[in-house]
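A single protein chain has been omitted; all remaining protein chains appear in their positions.
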Amino acid sequence: MALSAEQSGRLAGLLTEHADRLTERWTEIVAGSLRGRLSQAELSRQARELHRSMVDAARQGLADLADQHGGELRAVLAELSTSRARQGFSATETAISVFALKDALLELMEEGRDAGTLRDFVAYSALIDQMGLFTFESFVRTREGLIADQAEQLLELSTPVVKLWEGVVAVPLVGTLDSARAQVVMERLLQTLVDTGSPYAIIDITGVPAVDTQVAQHILKTVVAARLMGADCIISGIRPQIAQTIVALGIEFGDIATKASLADALRHVLRLTGVETTSRRARRES
Amino acid sequence: MERVPILKIGDILLVSIQVDMSDQTAIQLQEDLAERIVATGCHGVIIDITALDIVDSFVGRMLSTIASISKVLDAETVVVGMRPAVAITLVELGLSLNGIRTALNVERGMELIAASRSDEWDEADVDEDAETTATS
Partner (left out) sequence: MTAGVDLGVPATQAIRSDEDVVRVRQLVRTTAVAVKLSLVDQTKLVTAASELARNTLIYGGGGTAEVVTVEDGRRRGVRIVFADGGPGIPDLDQAFTDGFTTGGGLGLGLSGARRLVDDFDIWTAVGEGTRITVTKWSR
């Protein structure tokens, strides 16, 4: 439902005439719903900014939030919802920041009502609904962006490859392993083998809560790829539940070395390198 | 047609593949290498594939064949320097390169050959010792 030219004109008049009262009431309602998590000063600054952009838009003859006069207003709403999303407010709390205006406006219009007031209010109400929906959409978009960024950061952070010993590197995996992450881990581990010239790698999955077929396949492929490159992988920290899953899924770990803990795995590798030298020495002595 | 050069370093033949090989070049390398093993009496072959950005099933088969041929001619083959992306692709392709020994780099490859040769010599020593004790 679009606003007529007269209606937007009247809205501009109404908003200008009762500017202070409106912004005060608006701030009050929002402050109540946010329960002190934003300062009064910050809220009234936002209210004044929203008020100013609404007045500007109404003066230019705004008929619909999506038309060319709504540009500035949309920008203000987008900024409002972005900051709310980043500060961790919920979608409802963000939408109320806009819908509160409806209450403030209703209280104001009830006082000097005449025959046209109801029609005007319904039209303004529709505009505010549009603004609320727009805010909600911006909110969701911002949140989605945040989630994507965090997922990427997590991927970077959660896949460290550390050097444990001369010629031994380890990847301690923590958290859920999905296909994308497993792939990143795999590539990074193999590259580290080349960069450090380490012939042994330990994949520690103590911190992995569950393993599905796909993830198990990824780990297996990493081990096989490392072998092709001339390095050996040991898997450590397999929890009892994961061992059960692996068997239940019928995944063949074949001749891949598995150890209970990272310490056991390291001992195993050191013995592998040590055994060769001791046995050779033993032979020479004989 | 391009030919891959074969270098002799001590008891080892070193092949460093630097070009994108056509299948003909790969077959030629296989033949050249067999001849050089016999001509030089070398006991180790190192094939450095650091520069190869792909290994497909044809090159994979060539590597396996070289390993088998050199084994018959009493030489140990080690393939070194496979890139991570190549290894991942080979796994996906389903190529396991059975019977091929691999190492991360040329240095490790030489250690591997030296170790397996010395093992053989040690075993030979032990056998001789055993014989001498038996006869004395």
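Every chain is named by a letter (A and B) in the order it is written, and numbering of its residues begins at 1.
Throughout what follows, contacts are C-beta pairs under 8 Å (C-beta built on N, C-alpha and C of every residue); 3 or more make two chains touch, one makes a residue touch a chain.
Owing to the predicted nature of the structure, the values given are computational and were not obtained by experimental measurement.
Among the residues B:D23, B:E107 or B:E120, only B:D23 touches the chain that is left out of the figure. When the missing chain is restored to the complex, the residue among B:V79, B:L95 or B:M110 that touches it is B:L95.
Among B:A67, B:V86 or B:A103, only B:V86 touches the chain left out of the display. For chain B, the residues in touch with the chain missing from this view are 20-24, 53-58, 60-61, 83-86, 88-89, 92-95.
Just so we're on the same page, only the chains that are shown with their structure count from here on.
Chain A contributes residues 186-187, 190-191, 193-194, 197-199, 221, 224-231, 276, 280, 283-284, 286 to its touches with chain B in the complex. By the touch rule above, chain B contacts chain A in their complex via residues 78-80, 82-85, 87-88, 90-92, 96-97, 101-105, 107-109, 115, 118-119, 122, 125-126, 129.
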